[in-house]
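Taking it in order: structure first as structure tokens, then the write-up.
Excluded from the complex is one protein chain; the other protein chains are retained at their positions.
Naming follows writing order (A, B and C), and every chain is counted from residue 1.
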Amino acid sequence: MDYATLLQVADSTVRLSVPLLLACLAGLYSERAGIFDIGLEGKMLMAAFTSAALAAVSGSVWIGLLAGIASSMLLAGLHGLASITFRGNQLISGVAINFLASGLTVVIAQAWFEQGGRTPSLQGAARFEPITLPLAETLQGVPVFGPLYAELISGQTALAYVGFAMVPLTWWLLFRTRFGLRLRAVGEAPEAVDTAGVSVIRMRFAAVAIAGVLCGLAGAYLATALQAGFVREMTAGRGFIALAALIFAKWRPWYALSATLLFGLLQAVALRFQNIDIGTFTVPVQFMDALPYILTVVILAGFVGKAIPPRAGGEPYVKER
Amino acid sequence: MTAPAIELNGISKAFGPVQANKDISIRVMPGTIHGIIGENGAGKSTLMSILCGFYKADAGEIFINGTLTPIPDSQAAIRAGIGMVFQHFKLVQNFSVLENIILGVEEGALLRPSLAKARKELQHLADEYELRVDPDALIQDLSVGHQQRVEILKALYRKAQILILDEPTGVLTPAEADQLFRILERLRAEGKTIILITHKLREIMHITDTVSVMRRGQMTDTVKTKDTNPQQLAEMMVGRKVLLRVDKAPAQPGANVLEVDNLRVTDDDGVDRLKGISLNVRAGEILGIAGVAGNGQSHLMQVLGGITPGTGTVLLNGQELDLTGKSSDGRSRRKRGIAHVPEDRQHEGLIMDFSAWENTVFGYDDDPAYQANALLMDNGAIRAETAAKMERFDVRPPDPQLAAKNFSGGNQQKIVLAREIERNPDLLLVGQPTRGVDIGAIEFIHKRLVELRDAGKAILLVSVELEEILSLSDRIAVMFDGQIMGERLPGETDEKELGLLMAGVREEAA
Amino acid sequence: MSKMPKWADIVLIPLINLMLAFALSALVILAIGEDPVEALILMVKGSFGSTYGWGYTLYYTTNFVFTGLAVAVAFHAALFNIGGEGQAQLGGLGVALICLYLPWPHWSLALLGAMLGAAAFGAAWAAIPAWLQAKRGSHVVITTIMFNFIAAALLNYVLVNLLRPPRAQDPSSAKFPEVTHLPTLHDILSPLGISFSKSAPANITLFLAIAACFGVWLLIWRTRFGYQLRAFGKSEPAAIYAGISPTRIIMITMLISGGLAGLMAVNNVMGEAEKLVLNATEGAGFIGIAVALMGRSHPFGVALAALLFGFLYQGGAELALWTDIPREMIVVIQALVILFTGALDNMLRMPLERVFLALRSEGK
Partner (left out) sequence: EPAVIFDLGGKFDKSFNEAAFNGAERWATETGGKYLEIEMQSEAQREQALRRFAETGANPIITTGFAMADPVAEVAPDYPDTKFVNIDGFLPEIPPNVQMIVFEEHQGSYLVGMLAAMKSANGTVGFVGGMDIPLIRHFACGYAQGAKAVNPDISIIANMTGTTPAAWNNPVKGGELAQAQIAQGADVIYAAAGGTGVGVLQAAADADILSIGVDSNQNHLHPGKVLTSMLKRVDVAVYKSMIAGDALETGSMQVLGLADDGVGYAVDENNEALLSEEMVAAAEGAKAKIIAGELDVVSYYANDSCPVLDF
């Protein structure tokens, strides 16, 4: 494989990792606060649809983005209502949200655009365009680094940069600020937070809301940056891969970056080299598709470093029985 | 006259159908230590949780230093200068001590300055009250005693003027308890007000200025400590005269039923819980195990009951038991003739959502008598048997269809006992048989245990109630830190001597 | 003392929740400019108005009974098996192999063989998550989700590369031999003089599903294993105290659960398609969750809920044919049912409990 191909695979990896990363970080906030979120997929899907729909109608990707975030937050609020306010089962709520998004997006899209559950294709300002970083042209000629800078680092869309910036930001927020301390505490020992005079409910809603925003970004990225419009089920299981990445990353921001890049790479490779021939036998493309899930199961099995979820995760905070 | 530091007026609180607190009023003067006693479930913790804003009262008023102070949440309590050390600590296990201390009272949005300030302040408090803990240690690495210090430090760091401690000594060694009391005395000397909940009348007499008694959700009485005595307090607690001794004939011990040699248990965290226990129980004899909770009694019961694995040798009627857990569990122990009344009936002894009849075959469901055929259980037969058992054990109401959770604590315990005793085991393991059980039921349960002994069965009794140990046992072994400190005959010892052994003071030293 | 009478718990609350879900669905239908009343009439007519409609409704019901029972059995042991979809897909593979590669003399024997194959493959697919939960403490929810995806990839591979007949374009197996074709309700009922649509796919598996309901009921409430399973589900420490091995319960329960999910394949793969197609389960594994929740994990409730969803599915297909309401509307309804009966259950329960408490104290 030559350097140019390598760069291309890397570029594809980055593009495909961004939605995984954003969704993974969304899950990280929620689960760190003790709210399991298997509804990442649904929130992403909903955001993908609303962002594409509003961008198509208004012609502005920014309006689309805001709408995407708002719709994802709406679902996040529903999850919060079910699992925080009414102490329902977080897993069941997540399952319901996934179905809700899967159904509603198509039903609404069909009624609105009558194009079989998709939105019109987005053109021009209704899409995120790649951003060329300064000096990209100038440095093109520099060996090794030049192409790397011009093709990989430069030329991504705004949301991709936001996604990567979220990693250090999340780390800083979680481990260096009061908000982060409380958020982590509420996922480990909500009663400690409660008796310390901090509202568990409010902290958890805040975390769930952040997850909503990030899923909104992830969905909008899919529909308005990676693609130019919404098609049914366009998330195609990315929410679950993000969930897998979250476990893989042991609920830590920097690990989340590596995990999503790894899973993005798997996708990119599966795209590029359908069946991979390694001498004696070929690795079928289906195996590559399943690899993120298989890896996650291996991690979950604890054969390679144990993943311990936040202690209070999945449990509603109940003071009075 | 100064206003009381705390005045509660008509506090009531219900959890669904359970009235945990009923119209409670109480006054606590500043600079005093006020004790609260009462049976399990009397509502002590609930009342204190209301005072510190954890629960919200259904009705009633709270006055702090004479002014009406509504306490809708923990924040309000902290503002009012109230700090509480809960029965179950409220700490974040994988946070450091410092992080736990500042949680909720951080200075500004960034952590660094808060942590720096807390570190300095902690140093100061440590010097002043001899409350030393490593500020950077993770809570999960600290002993229970140190975790409690962190809880106290948390309260002091928040400038609490009123400190509430809920059963603080249950988890402490006597030495640690003594140190705690020294700290409390110093705090009192500084004018702070302290409320101390405990089951130990000795502690009440030792340190409090006034004491309140709760029974069934109500405040029955408040008296000056120096005007009362343990006997009177006990009577106030249960509502009638307490029977201190059980009527029983001298034991007629037979052959060894249980022989334990060098029994060791290491728990999942790698902590040694039993460090070479050796003891024996003979037929027709009750061996009582005394000790402060957490010194290995539970592990002894569990390893004998087949729940946790251990090493060493255990002989039952001369036959060795498998301790590895590979070919044995609770069920195979039962088949060998060991019955087990667990310490925690609500989490182990019973399935709270199961009906009484389902609970009376729990652990014995493979008994051929309960099978209708090769596939199905004979539920009719089980129900009939349960009805008979409930009759014999005076379980009220005698309704086999009622779910276990709908019986009161005493009656729940009778269901467990009926199940285990009526199996006519060679050896009965029984843990805390009367915890949270009212006095009438206690008498009944004690009588049944003695009857079983008199029928020539061996009984191993674990209880944190010294009185119960003294009155029921034919021999007493005292456990401390996973070891047997010594054995005594009930007639030849007293609470004082046992107390020293329980504190780990060896006879030579004593 | 419990806070509510039993009838309120098992009848009133699910009913109100269902009403809420339907009301919201009606709002969605209104919002997209259609008439919910007309839609309902169309759905009822389409699913119950003819033996053809009944045939499809019962066909779907059969699927959902199996997947619903699968989830329900696991629920009783406090295990949340989201993997019904993957297990049912693997069950389909089992059925296909049995039907394609073994020479069967008669459909009844083939049915027995296919049941074994379906249950064995479904159970095997549940066994790994079960083992990981029992031995390594890996949360069965996450592992079963992962196994759904792995199953999809596996089936994709098998159908495209192994089972697809030469020269065929569609990734599906060859047609099963004639002898393995199961009698449909038409075949069964016409000798009795009852005319039933010839073209509807409901088949003898329906009776298998009914038998499965009864079997599960016996298993859970009448057998020793069921007793132990429920005890484990209510309290793990108590089960250990009683000498009930958690590993054993988790393994056997998940095997039964996976086996039940797998059995669904007898209906859709052997009974309907008569070959293995991609995505043969059509999400029935997930609907099992809603069915189990609605049915309060009781086989009788599961049967009723499965019928409800069978109606939704057949009615929904009719909607898509005759109106502009897309088939995805069923997914929305399904989501709302799960949401209200599963996740938002307390929203209704809390105030109702208070009402009953007040009523009772007044009664005193």
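Miscellaneous remarks
In this section, a residue touches a chain if its C-beta (ideal position, glycine included) is under 8 Å from a C-beta of that chain, and two chains touch if they have at least 3 such contacts.
Since we're looking at a predicted model, the values are computed, not measured.
Across the complete structure, the visible chains that the omitted chain touches are A, C.
Considering the whole complex, the residue from A:Arg118, A:Arg184 or A:Arg204 that touches the absent chain is A:Arg118. Per the touch definition above, the residue from C:Ser47, C:Asn156, C:Ser235 or C:Ser257 contacting the chain not shown is C:Asn156. Within the whole complex, the absent chain has one touching residue among A:Val18, A:Ala268, A:Leu291 or A:Ala312, and that is A:Ala268.
Shown as candidates are A:Ile84, A:Leu222 or A:Ile299; the residue that touches the absent chain is A:Leu222.
For chain A, the residues touching the chain absent from view are 4-5, 8, 11-12, 15-16, 115-118, 121, 222, 226-229, 231-232, 234, 236, 268, 271-272, 274, 285-286. Interface residues of chain C with the unshown chain, by the touch rule above, are 52, 56, 156, 160, 167, 169-172, 175, 198-199, 201, 268, 272-273, 277-282, 317-318, 320-321, 327-328.
Convention: only the chains that are shown with their structure count from here on.
No other two chains have as many C-beta pairs in contact as A-C.
Centre-to-centre separation of chain A and chain C, using mean CA positions: 30 Å. As a whole-number value, the distance joining the C-alpha centres of chain B and chain C reads 46 Å.
Counting partner chains per residue, chain B has residues 16 touching two or more of them. Touching chain C in their complex are the following residues of chain B: 16-17, 305-307, 329-334, 340, 342, 344, 347-354, 358, 361-363, 365-366, 371, 375-377, 379, 403, 405-406.
By the touch rule above, chain A contacts chain C in their complex via residues 38, 78, 81-83, 86-93, 95-100, 102-104, 106-108, 110-111, 117, 232, 237, 240, 243-244, 247, 284, 286-287, 289-290, 293-294, 296-297, 300-302, 309. Across the complex, chain A is touched by residues 15-16, 52-55, 73-75, 77-78, 84, 86, 90-95, 99-100, 102-106, 108-112, 114, 154 of chain B.
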